[in-house]
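I have a structure here, written as structure tokens, and I will follow up with some questions on it.
Removed from the display is one protein chain of the complex; every other protein chain stays in position.
Labels run A, B and C following the written order; every chain starts at residue 1.
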Amino acid sequence: MIGPFHPIAARASEHARTLDLLFGSFGAMVAVLTLPIFVLLVLFAIRYRTTNDVNREHAESHNLWIELSWSIIPFLLTLGFFVWATSLYFDLRTPPPGAYTINVVAKQWMWKFQHPDGTAEINELHVPANTPVRLVMTSRDVIHSLYFPALRIKQDVLPGRYTEEWFEADRPGTYPLRCAEFCGADHSVMGGQLVVLRPERYANWLEHQGSFGTSATLAGQGERLFRDLGCSGCHGPASAVKAPDLAGVFGRPVGLTDGNVVMADEQYLHDSIMLPNSQVVGGYPAIMPTYGNLIEPEQVNALVAYLKQLDPPEGSPE
Amino acid sequence: MSAAAIDAEREPEDVERTSYLRAGYSLRSWFFTTDHKRIAILYLFSISFFFAIGGIAAALIRLDLLTPGPDLLSNDGYNRAFSLHGIIMVWFFLIPSIPNTFGNFLIPLMIGARDLAFPRLNLLSWYIYIFAGLLTLLVVLGGGVDTGWTFYTPLTTMYANGMVVMAVVAVFISGFSTILTGLNFIVTIHKLRAPGMTWSRLPLFIWSHYAVSLIFVLATPVLAVTLLLLLAERVFGIGVFDPSLGGDPLLFQHLFWFYSHPAVYIMVLPALGVMSELITSAAHKQIFGYWFVAYASIAIAVIGFLVWGHHMFVSGQSIYASTVFSFLSLAVAVPSAIKVFNWTATLYKGDIDISAPLLFAMGFIVLFVAGGLTGLMLAMLAIDVHVHDTYFVVAHFHYIMVGGTVTAFFGALHYWWPKITGRMYNEMLARIAAITILVGFNLTFFPQYMLGYEGMPRRYHVYPPEFQVLHVLSSAGAGLLAVGYLMPLFYLVWSLFKGARASANPWGATGLEWTTSSPPPKHNFTEQPVVVRGPYHYPLKHPSSRDHA
Amino acid sequence: MPEQRELHEPFHQRERQEEADRLGMLVFIGSEAMLFGGIFAAALALRLLHPHEFTSASAHMKLWHGTANTAVLLTSSLLAAIAVEAARGGRARWAGRALWGAAALGMLFLAIKAHEYWLEWREGVVPGPPNADFGSRFEQLFMNFYFVATGLHALHLTAGLVLLGITALNRRARHDRGAVLIGNVALYWHLVDLVWVFLYPTIYLAGAGR
Partner (left out) sequence: MTAALRRVLLVWLALLLLLAATLGAAFLPLGPAKPWIGYGIAALKAGLILWFFMDMRREGGLMRLATGAALLWIVFLLSLVASDYLTRSVPLAPAQPTGSEARHQAWLAPPRHSASDRRWTLTICFAAISALRT
């Protein structure tokens, strides 16, 4: 029952090592609980077989205390591991503030990664070592799942919604990345490489990419889109249309028309572009056209990146 | 038990003349029968047929995975092979395997009734099952589906191009056969028990089938509505899951797994019921902790409905809901643990006849415990994040479904074979088959645990070369397992013609079904039996109690 | 001598057999309730995901058609209950009339429903035909849910109508003082009513006051 750890299962992050410890210790406890059963099974079968004349006096047919104990004690033991595993899980789902954000777009049978400086790569992900990296992921068609076996993490990637995954790889090297949720014909070839570089080598890898990758940063692409798609027509400072000013909106609570307050995170910005009437800002009419079928998820990522780094004009408390 | 005793001593010719097998040879007498025993035989043939088809699909998969590259099947061909393997094995073999064959045959016999409450409904449920099975065969011939047995949207609603609609309709129809069977069992167990057969005197086989019927009736309709919503979206375009309109693919997963996790308890609970019968009969001893084991079946059925979220830990479900589902998934493991501990305690100081059914039973316990505890590991949130949708999960559910349910199915087949056919099978060959199955099984699926932990995802047709060694091991094991499964086909059929004639109670067991002749007459009992004692009243202390049965 | 339902195969006493038939029907009703449980889970999910848009989409529904339909179905449920009481009281003719009344009100429900669908077809909020244009994308999703939920309910209502018709024509059922068949059909009819009682606030009342 305990999967012996083959040398193939590389460990590239602190979480991976902790998880292996959790898996190993839980496996050990499970073995300690079950081996007696297997031994007793065979032992009883041989010792009390019908041809063996042995004392079979006063075998009880029930004993409340034994039965209660062997159902409650294993449950309490597993509870201990439950708390440990749950706190590990909460850490997994809590990216540290200020983590290095990379956008991921999954498409039927390939992964596209967009670095903040605009570099884009297919099926290859270069990340700096020893820095928390946060992947903000969305899919263009079906459900995929970005799985890093060496980091012991995976997260499904859903169409029409952001899901995120974060890790801090601490051992430079090349590790596999795979799709874990069945997504159609080429599900098994939809994988690639996670290349962990020391921070300085990652920096000059980015420069090298900069020359022939797209020139503008992701936010730069977002700014160009903001103009081309006509967003600035309504949301720009000089526009006559009554639309909320988007400067510095990211990370701030936003009051909606129906009274409750929502945190303006990436998901809210994504939904406001794709499904504008879903959560309209308080005091504004729901007149924004939907861009659902006009733009690609990559472009939405660029727009969101642009809005995230838009600082409010100096001094305005709004 | 006087009247029933007369049944047991009837001469073989008289037994042969009145046996339900002799009550009509025409096709009409078989295909329009309302005798629960004949319907059980009809089910036995049909599920064996689908077990063979599912097995062929499994063989294709295992052969293709011998090599890292796409050598035997194309990408699409492999996807269709595992989808059909999943659909046929889950809905057309595993779910009906024990309840519809041994449940149909034995529930009336065990509670002293002449037949199920609604005999015609029972036959209708078989015809619905066969109609759904034919539709699935059309899907197989028409090229199958490339969605997996889980039919996740938006893959199935917008991007899959196989015969998704017919496959979904076939599964939808097979659901009604399950609901009717569940309804039949519940009413029979409530209303047709023999005089004196109180709830505390019910055999544990009946308790587990009562729990299974609860799941049949309460879970299957939710599968029906989920598949209807899927069809509405794919065929008429009026779906509620479309993400571009603001719908949520997770809603499909919630509704699907609300059925599908109780469905895995549908598959394992009857096996647990069979085990209680096999262990007590082999040990010739009262079950240890009757009420704990009986209520454990009901507890599994009830808590089984609260844990489906552990299939969705990495699917973007809220982390708080995942914590609740993780905790409840630990709670559902407790009743199963109770059963295993009680069986082991039953063997203590028993008067054990190491027969083939006992070998199957002990094999079941080992594999079920291994499968169950890896299930506990999967319920741990952090571990599931790593091993979800990998071969670790594949190995886990095969340990429970194949190592558990199919082993129990074969154990039940051997244990009640004399009662069903009136013939004894060859004991030595049966023991060899049991050992082959257990060894072949472990060789097939234990390497998959290691594959899973190293990061080999599920449903992968092309895999990195470093996993090849384990895949070759697994495929070799699959070959041995196939041999193990084919052996009973030969010596059981052989026993039909050449086997020794079975007495009414070859194992010296104490159930009501052993008080009537083998094979039982058309109306089960010549006289209505009256129950005066509990189910497993074996004499406790006597050193060699076997000859006083 | 009032007809006795014939005693079929495995049962010894008629009274035990009637209990079994009624329990069997109730278990079937329970499974049908779970079927609609899935529909209500979908409604709950959609409402929790987009609370604001769910209410604005529901505001476009024809509230008066929905309310009329609820009243019609409640009355038809009353008639079914009267049919059972009449059969138990031995008044077969009243039982038959009450059953036909319940069936008639069921047809009225379908008529109102068809009229509502036709109005929506003309407004172009029926997904599918070319003239469909929806206020927002979620509005189309809401209409999808509306048609699936009310369509499934209408299907079950039609099955109930057929059952009511068969029982009304069945002389022996009407004279059966145990009212087994009438009782079971009435149970099914009350289930169809129960589902609508909960569909009404889900679809119509969500956006009623806006």
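Just so we're on the same page, a contact is a pair of C-beta atoms (placed from the backbone, for glycine too) under 8 Å apart; a residue touches a chain by one contact, two chains touch by 3 or more.
Because the structure is a prediction, the values reported are computed rather than measured.
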Which residue of B:323, B:374 or B:390 touches the chain not shown here: B:323
Sole contact to the chain not displayed, among B:273, B:309 or B:452: B:309
Touch with the omitted chain, as defined above, among C:34, C:57, C:105 or C:161: C:34
Residue of A:23, A:48, A:226 or A:250 touching the missing chain in the full complex: A:250
Touching the absent chain when the full complex is considered, from B:57, B:139, B:250 or B:443: B:250
Footprint left on chain B by the chain that the document does not show: 190, 214, 218, 222, 250-251, 254, 258, 303, 305-306, 308-309, 317-321, 323-325, 327-328, 331
Touching residues on chain C - with respect to the absent chain: 22-23, 26-27, 29-31, 33-34, 37-38, 40-41, 44-45, 47-49, 63, 67, 70-71, 74-75, 77-78, 80-82, 84-85, 88-89, 183, 186-187, 190, 193-194, 197-198, 200-201, 205-206, 208-209
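Definition applied: only the chains that are shown with their structure count from here on.
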Topology of the chain contact graph, where touching chains are joined (line, ring, star, complete, other): complete
Inter-chain centre distance, chain A versus chain B - centres from mean C-alpha coordinates, in Å: 36
Length of the line joining the C-alpha centres of chain A and chain C, rounded to whole Å: 44
For chain B, residues that touch 2 or more chains besides their own: 244, 246
Touching two or more other chains - residue numbers and ranges from chain C: 50, 53, 137-138
Residue numbers on chain A that touch chain C, as the complex places them: 256-258, 275, 277-280, 286, 290, 292
Complex interface listing, chain C residues touching chain A: 50-53, 56, 135-138
Chain C to chain B touching residues, read off their complex: 8-12, 16, 19-20, 23-24, 27-28, 30-32, 34-39, 41-42, 45-46, 49-50, 53, 127-128, 137-138, 140-141, 143-145, 147-148, 152
